[in-house]
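What follows is one structure encoded as structure tokens, with my remarks underneath.
Of the protein chains in this complex, all but one are displayed in their positions.
All chains are identified by letter, namely A, B and C, in their written order; residue positions are counted from 1 within each chain.
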Amino acid sequence: MKRAIVIAAALVFGGLLINAIVDLPSSPVNLRIAVADNMAKSGVSHPVTAVLLNFRGYDTLLEIAVLLLALIGLMAAGPMLPPPPNQPADAMLQKLARIATPPVIVVGGYLLWAGAFRPGGAFQAGAVLAAAMVLLHLSGLLSAWNAQLLPLARRVILVGGFVLFLCVSVALLAAGSLLQYPPEQAGLLILLIESGLTLSLAAILAGLFLFLSRDNGGAP
Amino acid sequence: MSSELLFAVVGALIFTLGVAGTILVANLLRRILAFNLMGSGAFLVLVGLAQRGGESDPVPHAMVLTGIVVAVAATALALALLRKQHEVKDSEEELTEIDDG
Amino acid sequence: MTSGELLPLAVFFSSLIPGVLIFLMPESATRTRTTLNILGAVVKLVLIFILLAGVRAGDEFGVSFAVLEGLELAFKADALGLLFITLSAVLWLLTTLYAIGYLEHSAFRRRFFGFFSLCVTSTMGIAMAANLFTFFVFYELLTLSTFPLVVHRGTQAAMRGGRIYLAYTLTGGTVLLTGIVLVQNLLGHTDFAHGGVLGAFDDSRSTYLKAIFFLLIAGVGVKAAIVPLHGWLPQAMVAPAPVSALLHAVAVVKAGAFGIVRIVYEIYGVEFAQSLGLLTPLAIAASITILWGSLRALSQDDLKRRLAFSTVSQVSYIVLGVALFGPIGTIGGVVHLVHQGLMKITLFFCAGNYAETLGIHKVSEMDGAGRRMPVTTLAFSIAALGMMGAPFTAGAVSKAWLSDGAVAANMGWVVWVLWGSSLLNAGYFLPILWRTWFRCNRSGWHAEHIPVAGWRETALLLLIPPIVTATATIAAGIYANSDLSPLAWARLIASREYVTEIVR
Partner (left out) sequence: MVEPVTFVVWLIVLPLAWAAAAFVTGERIGAWLGVVGSAIQTFLVVWMVATWHVAVPVIHRVGGWGAPLGIDLTVDGLALAMLLLTQVVSLPLTIYARSYFSEDASKSRHFWPLAGFLITGLNALFVSADLFNIYVTLEIVGLSAVSLVAIGGGKAQISAALRYLFATLIGSGAYLLGVALIYGAFGSVSLATLIPLVGSNPPQAFALAGLLMLFGLMLKTALFPFHYWLPPAHGGAAAPVSALLSALVVKASFYLTLRLWTELFASIADDIAWIPALLGAGAILWGSWRAIQAIRIKMLIAYSTVAQLGYLFLVFPLLPGQDAIRATVMQACAHGAAKAAMFAAAGVLIKATGQDTMAGLAGMTGRLPLTLFAFGLAGMTLMGLPPSSGFLAKWQLIEAGMARDLWIIPVVALAGGLLTAVYIFRILSFAFLLSPSSVKIATVPRVQEWTAFALAAGSVLLGLRGVELMALLPGQVP
């Protein structure tokens, strides 16, 4: 009964939605032009990166905060159950992981550098590096992290990129407003921020996996 | 219907699917997937609508990238809580019990 | 700030500050607490005498603070307000003394005296309120500050009494608030003024104005215990004797009666209320309350319950006086505000003494109490006779002016109500006097003890207050025509509420 009602309601809603989408007029504002006009001042040549790190960099700043707080929330949910006995990882897998890791790191570096002029950037780079860490963990080469006793260095890496980003934005407050890059240094500053973010994002994304892993990384 | 709206319409369908899922699916893990479906639908609508009239508008692309990261964060938190809930061995009747507090 | 603004505030803070300090002090600091209480009460009296002199000379005392745009917390000390203030301040001092004796060695005294002071502070606010909004603020504060006193004993019975008390008063407060907002909506302000502020409206609004009047009177009528809104009063008897005294003579019921006076005289204006035909229904309601209260009192064996129903009846004398169009009735009603206070507090002091000393709670146990406690019983008798309206007592003065007022307002039937009530009063007081004086006690006193060192009769602190108030009851009767009597002050008030000259 409930099922039928929900499905019927969903159908009606979907119909309305599609109908609304189909008879949309062309939008009065067109930001494409605005973006194109300001690309020169943005410090990068790829429009999406320009929007992400410059025009709407404030969104990105807060978004890192979201990612960070999700990680902390995940840690706050409390310690997981004691781990099952570690089964020795498959030697073949370990060898594969060892071979795969260096090129993956290179790819990450490339993605970071490419972000300035083509699709890419800190997130993609960070994601790739995180993937490498997960791979190492699964193959038993990297032990899981324990949310309850987290070494200072790891904590610093986790927030470092974000703090760097925050410091730059605040420093630019001198220019009049938050994140107001001077056009000439914009490219450099963005690269700086992205490099920091790459490391932290890699750590955070990996952390989302490694904190949840049952292998508690040699904690007492 | 113009072909460039196709993405937006598909996005609308996916969103609707997700909504129905969040209400109908009992299994919490599946429900989390349904939320992701909702999010993806919304992103698709955003991007789809952005590229009406030929070349695409970078602003919504950037928004979607931001949105995806937020969605990842939310999903991670949801999964962590779900894991934790399974570990502390409680289930739906616990929820209702709190409710009657 | 000028002295005209400072004085009312000083009167206000003279009880608020001790209250707050008492809360901050530890439970054990008995002596400091007592000193603070007495000091506050004395300071208050001094300030009030300055005010009295000023007001008699025709000075204006007032101060106001904006709470919101177009909404002011405003105080004024006028003749009518001062009558109430003086009464409360004097009786506060006596009740405090009495309570110190009464609660010796009992728990939670900090809480008791703290809320006691807040309660008196609220009463001051009610008396000095210069508009309905301010009146309401302190009217509700009074409810809140008396609740802990009513439930002070902490028993289930006390809780039940407290719940009933709140159910009545908070609902009444809501009704009152509705009326007040309607007035605000009509005028844009709710200020009190001699001769009323609503008089400006023509007949087209008369039904609307009548409805508002009903809401306002119903709201304050709860505390004034007008039948059928009186249900909480007998229930509140669970409170300790000093609290009952406060509730019945000083604070709560008086706040209700005082509210009715303010609303009739300074919101509607007595002439306008008369022209709307609102006074006769009010008089009828008052008369019904007077008779019903006395009738119920007859059948009560519990002494405090009997006194409670007597209060229900007596307070409506004030309402009746207000409802009698014409200055004479007004004087009768207003002066009874004071006289009833003096007499009723005496009765409750005495009831408390019987309970504390001899463990007597029921009328049927009072045989021979007069021999055992002559002074207390003498005070009790004087107050009781006063209630009946016996000559040379305050009660006689009230009743004389009320009946004359009734005649002047050509409401002859009211005279009969007064006579009937006097008979009923005799009906439930004389048996008590008979038992205490002329019957001797055979069974002995089952719970006899003297709380603290005193005479053989009882503790000194329990004895002095009733003696003072009983004496005052007689003095107010005998020296009614002197310039310092409550009556004289009531005439002053009436002369300011009415344009017409007072003749008698």
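General observations
Keep this in mind: a residue touches a chain if its C-beta (ideal position, glycine included) is under 8 Å from a C-beta of that chain, and two chains touch if they have at least 3 such contacts.
What you are looking at is a predicted structure, and each value in this text was computed from that prediction instead of being measured.
Put simply, the hidden chain is in touch with A, B, C once you look at the whole complex.
Summary of contacts with the chain left out: across C:66, C:298, C:460 or C:484, the touching residue is C:66. Contact with the chain not shown here comes from a single listed residue; of C:40, C:101 or C:148, that residue is C:148.
On the side of chain B, touch with the chain left out of the figure occurs at residues 8, 11, 15, 18-19, 22, 28, 31, 35, 38-39, 41-43, 45-46, 49-50, 52, 57, 60, 63, 66-67, 70, 73-74, 77-78, 81-82, 84-85, 88-90, 94-95, 98-99, 101. By the touch criterion stated above, the residues of chain C touching the omitted chain are 23, 65-71, 73, 107-108, 110-111, 136-137, 140-141, 144, 147-148, 151, 153-156, 158-159, 162-163, 166, 170-171, 173-174, 177-178, 181-182, 184-185. For chain A, the residues touching the absent chain in the complete assembly are 16-17, 19-21, 23-25, 27-31, 34-35, 38, 54-59, 62-63, 65-66, 68-70, 72-79, 148, 152, 155-156, 158-159, 162-163, 166, 169-170, 173, 175-181.
Simple rule for what comes next: only the chains that are shown with their structure count from here on.
In terms of which chains touch, the assembly is arranged in some other way, matching none of the line, ring, star or all-to-all patterns.
Mean C-alpha positions place chain B and chain C at a centre distance of 67 Å. Rounded to a whole number, the gap between the C-alpha centres of chain A and chain B is 18 angstrom. Looking at chain A, no residue sits in touch with two or more other chains.
For chain B, the set of residues that touch two or more other chains is empty. For chain A in complex with chain B, the touching residues are 2-3, 6-7, 10-11, 13-14, 17-18, 21-22, 24, 26-27, 30-32, 35, 47-48, 50-52, 55-56, 59-60, 63, 66-67, 69-71, 73-74, 77-78, 80-81, 123, 205, 208, 211-212. For chain B in complex with chain A, the touching residues are 1, 5, 8-9, 12-13, 15-17, 19-20, 23-24, 45, 49, 52-53, 55-59, 61-63, 65-66, 69-70, 72-74, 76-77, 79-81, 83-84, 87.
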